[in-house]
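The structure appears below as structure tokens.
Note that one protein chain is taken out, while the other chains of the complex remain in position.
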């Protein structure tokens, strides 16, 4: 069964979710990854949405983070401040998913601005809950397409702190565990620097290095991600039949 | 229609409530006073109970502050922390009712202990919400029987600050407006000291002074409380038909 | 008992929203008070400080219409679609002052405002570049553990607008489904305008007081505005008009596109009823969702 790089990225992210854990899900690709995990190897995954929904079982792709489809079949609805306070700050979120416009070698994420903050070239949406999740989840998984301009040496703005800045904070969570892209999987060494841990099937290591804005370190043996199984692809395409997220040109 | 001193006390307290205001009600005598006001001159009084009930219309005397009878017909039920935060600390409680074992000349209340805190003669229940109400309501009304031992020069323990201690707090509410007893009504002068403003019908000023533990100041002209009307007594006795609060020997 | 709170949106906005006000339009992508936003545009309010965790299309429209001088926010995008072009354009040109937080920090500001606290502590923000661009983000040390946390000041809007399923004439607002920021935003404000799909008898509210999310005494005006959250969704009433959200991106590709849209859909209609009529019965019917009712619970009688 042929598959797209976006599908491979979602499948690789889904596989990192563990059964019985609590994952704070955003809409878009993270929502697909979490729902794929729930419907494959992690049937007891608890999906938490920042709008305040716990144990959601959406029957369609949520159109926004506050989609009523998240409520149907859910176990509980909390006020947002309760969710952020009691779940996220309370240390009850095992995994947080993040996307961003830029990531640097230490896992710092930018979703605020391209250019200077006061004279932006491109004004992006901003943190939303991303900075909160980055600092408070027990671990974060980052999903983003692998392009040179999105992997700069330094991000233009640290919206969500990665491995280094957060070290000064005694109370911060575990920070970024991996960046999962459409080319491979990057993990972090003990110094908090990103390295290439795996490439997806058919992806050349050199291509990854070329599309990274700094001299990317590599694992001694770079693994190859097992390709999506037909089962994974079937579930995934069933979740996004129109290809809203999986086929668009990101 | 004959009436008891306890009934006069409740009627005098009820008359001080204004229509359309929000009153934080405790069980016992304050509950009777608020319900009497609601059923006579203040039909748009909002009764708030610290258990989290807003706009209660109890059909019986609540057996405790968390009686489900408070919920029937109420407009809203909040969590207790929400009630204390959003209503009381949020400045939305116009009047708080307080009872106590002792009151001093500055309206400091003791409901914690008789004797020393660490070697109590009598251990009392403690603050509950009283200290919070004393500090945060826009005004408080204090109800208690007028006996020398309950009106000492100094209270054994300041559970709920009165006029003086609270002056140092920029954020505190208006503090005690009156102490309504079974003998009369005491108000506070600009220095925050209590003085006798009114006696109930048939009560001798000298008796009040004798039953106060310090040289009590008096108003230039001490008023006489108008006696309970038959209407007031009818409503009141209907609220407490068994005389649980109105006939017991306090 | 009627308190005279029930009114029209025209009157409510005229009476309670003034130039220069800080206005919080509540609703976390669910039940967004679009009708109120349009009425504010229609009445040509100016120099507003708009506050909203997710500005969404409604703030984009108000910015395009020239109502806002400042935006306090935490995520400014077109949810599920892309960016808000009027917002972006204004910020990129330096024409709109912004004060930016994370979601948690925005909610903490509202929680402080609702609670009568001057600040709220939270574990976030530090290590990001946000404190460097927003002096309202400070730190505080725990008097017990010595830990350093972030602190944000209370937010006290002059007016908060909520949109909900129902309220009684006293303004006791009942919400189910996603509640989001609505409770804190209401309690934090000096005035609250409650727009609802239905104004119901007070007995409906008293029948289930645990559903009351905003009690009447914090509400100044109650307005029946069916479809008042269109194009966003309302649990149990209608779905999001997703086509609208997608098309918005095209509509707003140019300033002229905005102007034409505002002329047609805001200034060109008198009120929400005319707006709904212009949308047409067919489109509205398509957005209605199949019913799914709760089972009753027993409160019992204690008397």
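Worth a mention:
Read from first to last, the chains carry the letters A, B and C; within each, the first residue is number 1.
Quick note on the criterion: contacts are C-beta pairs under 8 Å (C-beta built on N, C-alpha and C of every residue); 3 or more make two chains touch, one makes a residue touch a chain.
Note that the structure is predicted; figures quoted are calculated from it, not measured.
Only one residue in the set B:5, B:120, B:145 or B:192 touches the chain that does not appear here, and it is B:120.
Although one chain is not drawn, the whole complex shows that of B:7, B:104 or B:132 it is B:132 that touches it.
Touching the chain that is not shown, out of A:41, A:92, A:138 or A:237: A:92 (per the contact rule at the top).
Within the whole complex, the absent chain has one touching residue among B:165, B:216 or B:236, and that is B:165.
Mapped onto chain A, the interface with the missing chain covers residues 22, 43-44, 46, 53-55, 59-60, 67-69, 71-78, 82, 85-86, 89-92. Although one chain is not shown, part of chain C still touches it, namely residues 116-119, 121-123, 136, 138-140, 142-145, 147, 149, 151, 153, 165, 174, 176-177, 179, 204, 207-208, 210-211, 233, 235-237, 239, 289-302.
One chain of the complex is left out; on chain B, the residues touching it are 27-28, 50-53, 62-68, 70-72, 77-81, 84-85, 88-89, 112, 117-132, 135-136, 157-161, 165-166, 168-172.
The criterion applied here is as follows: only the chains that are shown with their structure count from here on.
The distance from the centre of chain A to the centre of chain B, with each centre set as the mean of the Cα atoms, comes to 57 Å. Annotation for chain B: no residues touch two or more other chains.
Shown for chain C are the residues that touch two or more other chains, namely 183.
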